[in-house]
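First comes the structure, then the notes that go with it.
A single protein chain has been removed from this complex, and every other one stays in its place.
When the chains are written out, they are named A and B in that same order, and each has its own residue count from 1.
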Amino acid sequence: MSLSRRKFLAFGAGAAAASTGLSGCGSRSSLGGSDELSMWTWVGSVNDDLIGQAEKAIPGHDGLRLSMTRIGSNYKTKVLTSLAGKSLVPDIVAINDDVATYFPNADQFHDLFELGAKERESEFLPWKWKLGVTPDNKMMAYPMDTGPTALFYRTDVFSKAGIDIDPAAVAQLAPDWDTYIALGKKVKQAVPGSSITDNINSIFSYRMAQQPKRYMTVDGQYIGDQDHVREAFDLAIRVVKEGLSANAQDGSTDADAVVTNGKLVAFNAAVWWAQLGPKNAAPKTKGLWRVTAAPGGAGNRGGSFLGITKYCKNPEAAFAFISWLESAKNQAQAFLDPVLFPSTPASYTDSRLAAPDPFFGGQKIVEVFAESATKYPGAYFSPYDSIIGAPISAELVNVEVAGKSPDQAWNDAQHQVERELTRAGAI
Amino acid sequence: MTVTKALPATVRSTDTTAKPPGKYRQAFPQYAAVAPFFILFAIFGAFPVLFSIWISFHDWDGIGSMTWVGLQQYSYLLGDPKFWQAIGNTLIIWVLSTVPMLLLALVIANALHNATRFRSFYRIAYFIPNVTSVVAVTLVFGSIFSNNFGLLNAFLQSVGLGKVEWLTQPWGIKIAIATIVTWRWVGYNAIIYLAGLQAISADVYEAAKVDGASSRQVFWRITVPMLRPVILFTAVTSTIGGLQIFTESRVLFGDTNNIGGPGNAGMTIVSYLYQSAFINNQFGYGAAIGWALFILIVLFSIINWRLIGGRDNERIARRAARRAERNIAAQKAAQQEDAEQTTKEAADVH
C-alpha cells in the first residue's frame, strides 16, 4: 500500500515541486556528520563519563565519534516523528519499556541478531533480553538498564510516627499492600499531609509492575479486563480514598513539588526514581531516605533499550558501541551515576556497586534492587499496551481529581479500550 | 470606517470595451507578480488539503504502510466521546475567553478614548502581552495557577478563602486557559476598538451632548452601535483564533495520557488532532479530525461572513446610527415626560 501513497505523492507534490524547482535533494541520511554516530536518549538514561569517552572516539572505531542528544521531554513523540519525517533520523535511539509498541515498525531498525547480538545473550537477564525480540524473532532492541522496584521511605518522618526505621523492620511491617496502607495511615496521623504516592496512577503502575501478566497474552488475546488489572485499579483507588495520595498528576507543575516539599514520605517505585525523584528534587533530604523490599513483591517498571535505525551510517560500529556501553562493567558504572540498574547480573557483584550510598544513609541499596530484579518473573508487553494503558490511566485520574465513580471509570476505560483495539484491528 | 468594497478603480492598461488579442500575454508581469503566492499555496495549501482526504481514508502511523479503511476514521470520529469533548472544551474555553476579553477591551478602549494624557504609554503597556510568546506566558500563568505553590492560591489562602485546585478541576483548567487567552488579547482588541472610537465623528457626540444624553446613554446608544462592525471584526478573529487554541493547553499539561490535563478538561480540538497524529501516530485519524475542524471553521466563517460582509457592514453601521438617533430622540422624549411627570407629582404633593 505504501506504493500507492508514493504514486499519489509523485503525481501531486512531486510533480508540482519538481516543476517549480522547489524539490529538495531529499536527504535520506541519518543525523550528524559522516564521522559521527548520532544518538538520542532522554535525560538521565546514561552515564555521562562513558558517553564522554565515546564522544571523543567510539571504542574500537577511532575514526568515529558519538554525537549525543539528551531530550528533555516528549521523547517517544520525537523519535516517532523523526522516523515519519524520514530525514535527520539518529543512528541510535534509546527506547523505553514500551519497546513492543515499536515492533510493527521493526523494519525501521536493524536486526541486531544479524550484527552479532546472539553472542551476548548469556550476559543479560533472560526476561529483559526477550523484551527486545520481535515475535518473528528479530532483535530490534538491545537491553540497557532495568527498573526493579522497591519501597523508598523517609526515616525522619517514619520515626516521628514511632516506626522502626530499619529497612528489614519496615519490610516486615509492610509485606503486602494492605499492611502498607495501614502503615501509611499511621504515618499520616503522626505527620499530617504525608502521602505514599504522588498520584493514583503510580500505585496502579507499580502494582501492575509486580504482575506476571499485563494486558494481552502472547497469542494476542485481550486480558486487560481481567481480575489482575481490576485489582491494581481498585488498589490505586483505595490509596486515594484513604487520603494517601498527594494528587500531583504526571506532567503537572506539582509532580516535583511534592517531593521537594516533603509531602511524599514513602513511595513504592523503580530504582531510577532515586535519581529523578529525591536526588534531583529534594537534595536537602540527603541521608534521610532508605529503601527496602516493596510491599506486594518484586517488580519492574521501566528500564530501557537501544535500537539502531535503518538510516544508520555504520551499523557495525553502532553495534560495537552499544554492546560496549551495556557491558556488565559499564552498566555497573551507570548504576553509580545516575542510578541505572544493570540488566547484566555480573554487575551485581561488582565491588563499585556494593559501596554504601550516602544519600540513603550509607545503605547498600544495590542489594534491595538486585533481589527485586532477579525475583521478578517478567511479563509480556504487547504492541498495544500503550493504547490499552492510556484510557485506564486517564480514567484513574478522573477518579482522583473529579471523584468519578470507580465502576463507571472502569467501564468507561474498558469501553474505550475496546473501541481503540477494534480500530487498531487487534481484536 | 472604510470597508472592503468591490475592487476600486484602477489604472486600466486596456480599454474594457475592445480588448485586443494577447491580453493574457500583456498581463504576464501581473501574473508573475501574483504567482508566488498561488504556487506556494498549491504545494503547501491546496495539495495537502486534497492529500489529507486521501490520508483520512487510511489507517497509517506515518512510518509503515498505509491500509485502506474507507470511511472508518470518520465513523469512529462521530462516535468518539473524546472528539466531542474536545469540541465542547474548545467552545467553552472560547466563550470563557472571548466574552470577558471583548467586554474588558471595550471598557479599556473607552477609557483610553477619554484619556488625553499618557495615551501612547497606555497603548504600549496594553499591547505588550500580545507580542509576548504564548509559551512564555503560559509558563508564568502555570505557576500562578499551580495547585500547590501557585500565587493565586497563596493569595486566596491569605485572605481566608480555601485553595482551589485550578489545574486539576475541569472548570479550573478551562478558566486558567481562558485567562491566558484573555490576558494576551484584551489589549489588542482594545487598541482596535480605540481606532473604531476615533473614527466615530465628533459631531454625533456633540449632537448627543446638545440633546442632553448622559455619558452612559452615549456609550450604550451611540458608541456601541457605531462600533458594531469593529466588534464583529474582533469577534471573527477571536473565533478563528479560539477554535484553534492549542499552545496554552499543551504547555500547561505536556504530553500525558490525559492530554489537556486531568479528565482531558483542557483538551482542545487541535490538541486532540496533535495527540492523535503526532503522539499516537494515527495520521489517518489526525487527518479526519482536521476535516472536522475545517467544517467547524467554515460553519462559523459563513455565519460571520454574513454578518460582516461588505454591504451588510455598511447597512449595519447605518442602521446603528439611525437607531442611535432614534434612541436618543426617544430617550429625550421619555426624559421630558419624566420631567413633566415629576413636576406633576411634585405639584400633586403640594
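Throughout what follows, a residue touches a chain if its C-beta (ideal position, glycine included) is under 8 Å from a C-beta of that chain, and two chains touch if they have at least 3 such contacts.
FYI, contacts and distances are computed from a predicted model.
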Of "Sarcosine oxidase subunit alpha family protein", "Na(+)-translocating NADH-quinone reductase subunit F", "Succinate dehydrogenase hydrophobic membrane anchor subunit" or "Carbohydrate ABC transporter permease", the UniProt protein name belonging to the chain not shown is "Carbohydrate ABC transporter permease"
Among listed residues A:65, A:78, A:188 or A:313, the absent chain is touched only by A:78
Missing-chain contact among B:169, B:223 or B:247 belongs to B:247
In the whole complex, of B:137, B:176, B:213 or B:226, the residue touching the missing chain would be B:137
Among listed residues A:53, A:87 or A:179, the absent chain is touched only by A:87
Those residues of chain B that touch the unshown chain are 1-4, 7-14, 16, 23-24, 26-27, 29-31, 33-34, 36-38, 40-41, 43-45, 47-49, 51-52, 55, 62, 104, 107-108, 111-112, 114-115, 117-118, 120, 122-129, 131-137, 139-141, 143-144, 148-149, 151, 154, 157-158, 183, 186-188, 191-192, 194-196, 199, 215, 230, 233-234, 240, 243-244, 246-247, 250-251, 254-255, 269-270, 273-274, 277-278, 283, 286-287, 290-291, 293-294, 297-298, 301, 308
Missing-chain contacts on chain A, rising order, are 9, 13-14, 17, 22-28, 31, 40, 42-44, 69, 71-74, 78, 81-82, 84-88, 253, 256-257, 260-261, 276, 280-281, 284
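Heads up, the rule we're going with is that only the chains that are shown with their structure count from here on.
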The chain B residues in contact with chain A across the complex are 39, 42-43, 47, 50-51, 54, 58-68, 72, 76, 79-81, 142-143, 146-149, 165, 167-170, 253-258, 261-264, 278-281, 283
Residue set of chain A touching chain B in the complex reads 1-2, 4-5, 8-9, 12-13, 16-17, 20, 22, 73-74, 76-77, 80-81, 83-84, 104-105, 107-108, 247-254, 257-258, 261, 387, 389-391, 393-394, 397-398, 400-402, 416, 419, 423, 425
